[in-house]
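Report on the structure given below.
For this depiction, one protein chain was excluded, whereas all remaining protein chains were kept in their positions.
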Amino acid sequence: MIKVENLAKRFGGFYAVNNASLEIAKGSITGLIGPNGAGKTTLFNVIAGVHKPSAGRVLLDGEDITGLPPHSLFDRGLLRTFQIAHEFSTMTVRENLMMVPPDQAGERLWDAWFKPGLVRSQEAEIRKKADEVIEFLEISHVADELAGNLSGGQKKLLELGRTMMVDAKIVFLDEVGAGVNRTLLNTIGDAILRLNKERGYTFCMIEHDMDFIGRLCDPVIVMAEGTVLAEGTIDDIKSNEQVIEAYLGTGLKNKPQVSA
Amino acid sequence: MELLNAFILLSNFVLVPAIAYGSQLALGALGVTLIYGILRFSNFAHGDTMAFGAMVTILFTWWFQSMGISIDPLPTALLALPFGILCCIGFVLATDRIVYRFYRRQKAAPVIFLIASMGVMFVTNGIVRFIIGPNDQQFADGERFIVKARTFKQMTGLEEGLSFKVSQGITVVTAILVVIALFWFLNRTRTGKSMRAYSDNEDLALLSGINPDKVVMVAWIIAATLATIAGTLYGLDKSFKPFTYLQLLLPIFAAAIVGGLGSPIGAIAGGFVIAFSEIMVTYAYKKFIAYLVPESWEPDTLVQLLSTDYKFAVSFMILLLVLLFRPTGIFAGKSV
Amino acid sequence: MSYLSASNMTGGYGRGADILHDCTIEAAEGEIAVIVGPNGAGKSTAMKAVFGMLNLRKGSVTLDGEDITRLTPQDRVAKGMAFVPQTSNVFPSMSVEENLEMGAFLRRDNINGTMEQVYELFPILKEKRRQNAGELSGGQRQQVAVGRALMTQPKLLMLDEPTAGVSPIVMDELFDRIIEVARTGISILMVEQNARQALNIADKGYVLVQGRNRFTDTGEALMNDPEVRKSFLGG
Amino acid sequence: HGDVKLGVILGFTGPIESLTPAMAAGAEQAMSEVSESGKFMGGKSITSVRADSTCVDSAAASAAAERLITSDGVSGIVGADCSGVTTAILTNVAVANGMVMISPSATSPALSDVEDNGLFFRTSPSDARQGQVMTEVIMDRDIKSVAITYTNNDYGKGLADAFQSSFEAAGGTVTISAAHEDGKADYSAEVGALAAAGGDVLVVVGYLDQGGKGVIEGSLDSGAFDTFVLSDGMVGDSLPEAIGSDLNGSFGQAPGTDSEGAAMLNDLMADVDASAPYVAESYDAAALIALAMQAADSTDPSVYKEKIMDVANAPGEKIMPGELGKALEIIAGGGDVDYVGGSNVELIGAGESAGSYREIEIKDGALSTVGFR
Partner (left out) sequence: MIVTLLGLACFALLVVSLTPRLVGMAPLPDRIRNVSLFAIMALLITIVGLIQSWNVALALLNLCLISSIMALGVNIQWGYAGLLNVGIMGFAALGGVAAVLISADPVADAWAAGALGIFVSFILAVVTVMAAIYTYRNIAPSMARNLALFAIIVIGLVVIRYFYGPARDAIEDVNPASEGYLGGLGLPIILAWPVGGVFAGLAAWVIGKTALGLRSDYLAIATLGIAEIIVAIIKHEDWLTRGVKNVSGLPRPVPYEIDLQQSQWFVDLATRLGQDPALSSSVFVKLCYAILFAIVLLAVLWLSERALNSPWGRMMRAIRDNEVSANAMGKDVVARHLQVFVLGSIVVGIAGAMLTTLDGQLTPGAYQPLRFTFLIWVMVILGGSGNNWGAVLGGFVVWFFWIQAEPIGSWLMETITSGMAEDNALRIHLLNSTAHMRLMTMGIILLLVLRFSPRGLIPEK
């Protein structure tokens, strides 16, 4: 589905992504892990058109999409979330969701001015959809709150919610789990599985929670220092010496003090 | 010899004026850039703050002159400058207390500050005219020239003269010193760094124990000092008239922005870019070329790229070009 | 009496509705206290309340027996409290090193030693110390944020989700370090969504739900409480 | 019954704000002189109502004029100053309301044949005339090559064009004609271009405390020019005072006569410099209105507008500044006056000053009159 060929991204003299090649199979839930600063987010940003690559190219279903602006990628069904939540802070949660669906009649001035009926009926549908998503993410009580006033975790949920407003082909999730309550995260995991199974979404997700990765992802790709370090099933990865050394570690050195 | 003449010609009419004017702009732009860098808004009142500071300095200068105090050959105004600075600081702190502090507490958007600064501009405008009137004021004394064109010709026997004014010299030197000082202050001292921290993330600055009131106060004090120095030096070189200070605002902002808002070095660079582009593009190179080429090749047109009518337009054109390639100015300034 | 004791806090943002209701949080000297709970429960709000960034309508905060309810955040910093907020917790256009220096803003002594310790804990930061914090990866930023707080050499360290977005190996290091810090007698108050790991090292745990204390117990006890596990720790 | 009000609409704020206070003082000097004489229409007095024309903003100027006429109820207007706002006020407000306007300083040739229903006059000559005079002044000194700088407005551009064509027709060459904007921060670019183009003298068409002064200072400082030819807007005591002896030898012309009118006005006005640009013209504008009212025995503009030319021109007794009381008396007695005033008023055509000029030269750091044209 997505094919990344020898991609590189340079900031000044520093290669954040360095000659990375990988493939995301259609219908898969691919995990992307790696130490902090490995270049995962940068890779996402290049694929999603936020940064222009310094070298290499990206293919979507065989089409070269390198350097296309984000909104064109969105139109091709490629969605992404942000690691640091990018909500519309001066709009309510519901509005945040309602602005997502593409091709709304009311977004064309002509229709907004002269076809109020069409706009109204579309709005009703979109609103219904948004309410469903809000319900699912357990944020109904803040549906009319300004998104800027949400808690850190709620903002991440909203990030995820926006991708659920449209029919996507492939969704890139950048640490949706960070800061999200683990119980809710499990529910989200279930939803991702369901979207994957029932609607055929492809997912690629960056995550540091190995349990979560383990439950959802196959395959898992490990990045380090800008390139792909390893790829395989979660079990392969967990037992890979290099990965353990660079990323997983061996647990706490200090024994937790057990209070009396 | 011809080559030397050509060079002197160019120096006299292009290089020296451009450097002097560039430094004047830079001094003004430093104040704008500082307020933008620390308090994150474009301070439209800066031009009038310069006028205010200069006005107080002038009043003190007159007083000193009337008492016969002078520091010949330097202008008496330099002696009066510290008093002007003090009063200007007082004035600026008062406006902060009365006007800006409220919006800071409200965490208002930068554009609100900007519009509020227009209000302050209007009021300062009025105050200055009330006190000293709208007219031209003379206060320069002391030696006027370091070298005078005529003397230069006599001295060197060249055909072309070169003049360099005391006020130009002082301005250039001051601008350079101030930039170095400011750069050092912001990047090396604790207070300077805390000011940058405050501008980056106010809440976090609070959590680090930085006193926001102090940061703001220091920023205004520096800005007022810069404004008074810039205003007085400008007045010494040209003359003091309140209306010109309003007009000065535009090139000053252009300089601050082309250099990159928030960057002291950028202010200097921006000042020079604006000054040089204004002067170089509209200069008529006829005489200059005449010195360099054989007589038969002498051009019979003025060899002027654009008429002086377009001088302002030219500097903005150059500004646009710079921004197209470096969207936040030469030294990658901030943007809110 | 605990070193930090915030009792019966009730309040919200501006004129909005109350978010905290009678919320009580304590941490004794050298103790690690962890707050967990669903998103939007008011954990961050509680931290801000303890730090004086919220007007409390009821309740009080005492530090080392002294009532600090009325103090400004700055004054609390001077009293030895340090706080890492959950979001926007670095100075983006300052270099990593300057970020750390700002952490030590109130200190008058030599800070190089502490800085070395921070670099030791987060080696990547030493590599990037001349880079602006705004250009760092999410996890690196988080490390800068924690590093900044450590630079304060506080008596009470408050961390709002310090491990969000950091890799497992760094998380382990961080928890290790936190244990070490606590052993030197510093109190730690921490919000965590990586709740099991956090409760694992916690002396005391709070479960907040809708601004109220729902469960309060030792970390271990909470870990072993099936209801807590199921509803808040993800099974 | 009661007082007569006259509007004084000048650019008290804006680009020529430094000239206008003295101009207004000039006009008000005439008004108080008339009032104090006690002979104006059976003892009435004239009061002044000031309004701000801003010099540039037609909309604000029109609004101010509207206020003067329809709210303050003035019976005549001294003003406006800059040609642009003058035209706007005239066509939008004055003509519509049938109000007399006498401008002391709008010199644009276009105003000569503007449609005004006989309501518009000016005590300043059209620029076309001054262009010729300036040519003569320069040619008489055997100077054949000049550079011009003009203030970039209708006054500057109009006069510069008029001068250039008349100078070239007389066989002179103009090396460059470069505009300068008033009130700008720096004039090095202009000075550079002018210097490069060369010329024996620099003709400066502008205002004496604005860009014109800036260009002169810049030229002197850099040694680009030593001698300057000054247009009327540049002639005033404050210029040599500000610049000093370097200006010696520069010359120019300003409206005025061989009569001692200007000097008399200067004596009259205690703390205002009556030699500053357009002060005498302002005095004269107000005086003319008063005399015309007296002659028509009416303050109705549609009536007294007919008398303005009469009182301004011969036949009749010559009236100098300070003699307004005498003039009022003569008129009341049925006699004729020929108002001369501070600027040797002689209205021609549709009511603009014929333009007699005095040639001035700067000697020993002061203005001195060296002849009349």
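Letters are used for the chains, namely A, B, C and D, taken in the order the chains are written, and counting of residues starts over at 1 for each.
Note that a residue touches a chain if its C-beta (ideal position, glycine included) is under 8 Å from a C-beta of that chain, and two chains touch if they have at least 3 such contacts.
The structure displayed is predicted, hence computed values, not measured ones.
Engineer: For the unseen chain, which displayed partners does it touch in the full complex?
Structural biologist: A, B, D
Engineer: Check each of A:A38, A:L60 or A:M98 against the chain that is not shown and name the one that touches it.
Structural biologist: Going through A:A38, A:L60 or A:M98 one by one, A:M98 is the residue touching the chain not shown.
Engineer: Any idea which of B:L93, B:V123 or B:I289 touches the chain not displayed?
Structural biologist: Touching the chain that is not displayed is residue B:V123.
Engineer: Just to verify: which one of B:A140, B:I257 or B:L302 makes contact with the chain not shown?
Structural biologist: B:I257
Engineer: Considering the whole complex, not just the chains shown, which residues of subunit A touch the missing one?
Structural biologist: Against the left-out chain, subunit A lists 48, 50, 69-71, 74-75, 79-80, 82, 86-91, 95-96, 98-100, 102, 104-109, 112-113, 119, 122-123, 162, 166.
Engineer: May I ask you to list the residues on subunit D that touch the chain which is not drawn?
Structural biologist: Residues of subunit D in touch with the missing chain: 12-13, 17, 21, 50-52, 54, 56-60, 62-64, 66-67, 69-71, 82-85, 87-88, 91-92, 95-98, 108-110, 113-115, 117, 128, 152-154, 156-158, 161-162, 179.
Engineer: For subunit B, which residues lie in contact with the unshown chain of the complex?
Structural biologist: Counting only subunit B, the missing chain is touched by 36, 42, 44, 99, 102-103, 106, 108, 110-112, 115-116, 118-123, 125-127, 129-130, 133-134, 246, 250, 253-254, 257-258, 261, 307, 309-310, 312-313, 315-317, 319-320, 323-324, 327-329, 335-336.
The criterion applied here is as follows: only the chains that are shown with their structure count from here on.
Engineer: Which one chain sits nearest the middle, judging by mean Cα positions?
Structural biologist: Central chain: B.
Engineer: Please tell me the distance, in whole Å, between the geometric centres of subunit A and subunit C computed from their C-alpha atoms.
Structural biologist: 27
Engineer: Let me have the rounded angstrom distance from the C-alpha centre of subunit B over to the C-alpha centre of subunit C, please.
Structural biologist: Subunit B and subunit C have C-alpha centres separated by 46 Å.
Engineer: For subunit B and subunit D, what's the span in angstrom between their mean Cα positions?
Structural biologist: Subunit B and subunit D have C-alpha centres separated by 35 Å.
Engineer: Drawing the touching chains as a network, do you get a line, a ring, a star, a complete graph or other?
Structural biologist: Here the contact pattern is a line, an open path with two ends.
Engineer: Among the chains present, which pairs are found to touch?
Structural biologist: The complete list of chain pairs in contact reads A-C, B-C, B-D.
Engineer: Taking the touch rule as given, give the residues of subunit C at its contact with subunit B in the complex, in rising order.
Structural biologist: Per the stated touch rule, the residues are 51, 53, 73-74, 77-78, 82-83, 85, 88-94, 98, 101-103, 105-106, 148, 152.
Engineer: List the residues on subunit A that touch subunit C in their complex, please.
Structural biologist: Counting only subunit A, the residues touching subunit C are 11, 33-38, 40-42, 83-85, 138-139, 142, 149-154, 156-157, 175, 178-186, 208-210, 246-254, 256-259.
Engineer: Which of the residues in subunit B end up touching subunit D in this complex?
Structural biologist: 12-14, 17-18, 20-21, 24-25, 133-136, 138, 145, 148-150, 153, 161, 163, 165, 234, 238-239, 241, 243-244, 247-248, 251, 275, 278-279, 282-288, 302, 304, 307-309, 311-312
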